[in-house]
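Note sheet for the following structure.
Removed: one protein chain of the complex. Kept in place: all other protein chains.
After this line comes chain A, so read on.
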Amino acid sequence: MWRRCLCLRDRWRRLLNQPSGGPTAIVRTGANIPSLSRAYAPPAERKRFYQNVSITQGEGGFEINLDHRKLKTPQAKLFTVPSEALAIAVATEWDCQQDTIKFYTMHLTTLCNTSLDNPTQRNKDQLIRAAVKFLDTDTIWYGVEIGSSTSIMGPNIPDRTREVLVSHLASYSMWALQGIEFVVSQLKSMVLTLGLIDLRLTVEQAVLLSRLEEEYQIQKWGNVEWAHDYELQELRARTAAGALFVHLCSESTTIRHKLLQD
């Protein structure tokens, strides 16, 4: 019987992927030994562990250094961004954390991490399709063949409009599309997002139009600071981060110096 116990113990060890051997087993360096924390516990608060944040230029783009360590994405890839302004903005986000690091305020960092890691493994078409889905439920009418409807089902978007939109979105890079999809899911409106990208609306205006119903109710019934203002500021922050991300990822700067000619 004790032989069967040994056999079971070895099989159990193999299941747990542990080396068989006694307490003198080799310590695996760098292995992910699953900790016994609760599955739904929020991640422990990280204190600010760095003094200085700086930017360096590598081969792939710009990198962020926290003291002497390079910043990495959650999937341990090196954090590189193509644009210097974006790198400076991300560095400023890390720099303004005090005591504890509040990840929920670092929207640009989150967007960059999503673009670098692509954890849901979506390709361009899936992103475009996800964004265009919001067109069906858009409550702002822009007058470009979207049509209006008074029923609850929403207007029928003609296929031509959809094609035009899809081909327009396909002209953006993968990074810019992540940003666009993020803004669309925040504002719940494709039309507003396009207006924002096209520089026709400022962030405040776009957020106001997105929350039109709520603003009307607030004017009628009063403002609740800890709910309305809180959501307003959060929506503004996310939308601004998304819009800035899209602009910085799809631009190129050239400066041509012209001489004054008399």
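Going forward, a residue touches a chain if its C-beta (ideal position, glycine included) is under 8 Å from a C-beta of that chain, and two chains touch if they have at least 3 such contacts; residues count from 1.
The criterion applied here is as follows: contacts and distances are computed from a predicted model.
UniProt protein name for the omitted subunit, picking from "Prolactin receptor", "Proteasome subunit beta", "Coatomer subunit gamma" or "Protein FMC1 homolog"?
"Protein FMC1 homolog"
Check each of A:V81, A:V184 or A:A243 against the chain that is not shown and name the one that touches it.
A:A243
I'm checking contacts with the chain that's been left out. Which of A:S167, A:T202 or A:N223 qualifies?
A:T202
Residue by residue, what part of chain A touches the chain that was omitted?
54-55, 84-85, 88-89, 91-92, 95-96, 98, 102, 105, 107-108, 199-205, 225-226, 229-230, 233-234, 236-237, 240-241, 243-244, 247-248, 251, 255, 258
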